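Below is one structure; the comments refer to it alone.
Excerpt of the complex: some chains, original placement.
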């Protein structure tokens, strides 16, 4: 188990009811964090429509997650 | 130069900042808040950005545009917060010696900004509903998530 801080944005934040929370997760990769927090962020989109950052760096879904990391979960973006 | 702004974008100041005696072409793009989206009457929009990464990625897009198209300068500002119909949500300006590079670089910047930056848009509708807008490239899979 790892202690991971997860940050939710936009529709994810509204679904979770919090902007961030610290969780104990059995997660090796960013994808694991996303999948295990589905009930929190409530995403109904394919993973590929979302983006993820670890400690303020954009990463691939396969990026490893370490103890104490902050994982930012971004719903499909729609700027402009 | 890429910037996130929580107050009105000053289009005239941005354009004035692009003066360069070697520039033969200025192409600009403005994303405006319009009163309709996919059949819904829209009253206003709210933009949310995760600013640290939006700025990093925005600067990266600007650098790519300069490298790929060899333009003299490219600038973009993107709004956050509540915007009324007709307001400018995003402004892109590119100067180049000739128009082809200016058009292509301007188009590149706005396309990439829309698809890569952690920025989200919530629409407020005339019927009282509101909904987050999905990215264009996801549009075939999911529509608005109404609250």
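Think of it as A and B in the order they're written, each chain with its own count starting at 1.
The rule is simple: a residue touches a chain if its C-beta (ideal position, glycine included) is under 8 Å from a C-beta of that chain, and two chains touch if they have at least 3 such contacts.
All figures in this text were calculated on a predicted structure; none of them were measured in a lab.
*Asks:* What are the copy numbers of each protein chain across the entire complex?
*Replies:* A x2, B x2
Criterion: only the chains that are shown with their structure count from here on.
*Asks:* I'd like to verify one number: the distance from the centre of chain A to the centre of chain B, where each centre is the average of its C-alpha atoms, in whole angstrom.
*Replies:* Taking the average C-alpha coordinate of chain A and of chain B, the gap between them is 25 Å.
*Asks:* Quick check: in the complex, which residue numbers of chain A touch chain B?
*Replies:* Chain A reaches chain B through residues 9-11, 14, 44-46, 49, 51, 53, 56, 58, 72, 74-80.
*Asks:* Along chain B, where are the residues that touch chain A in the complex?
*Replies:* Interface residues on the chain B side: 31, 47-50, 52-54, 57, 78, 89-90, 110, 113-122, 132-138, 141-142, 145, 147.
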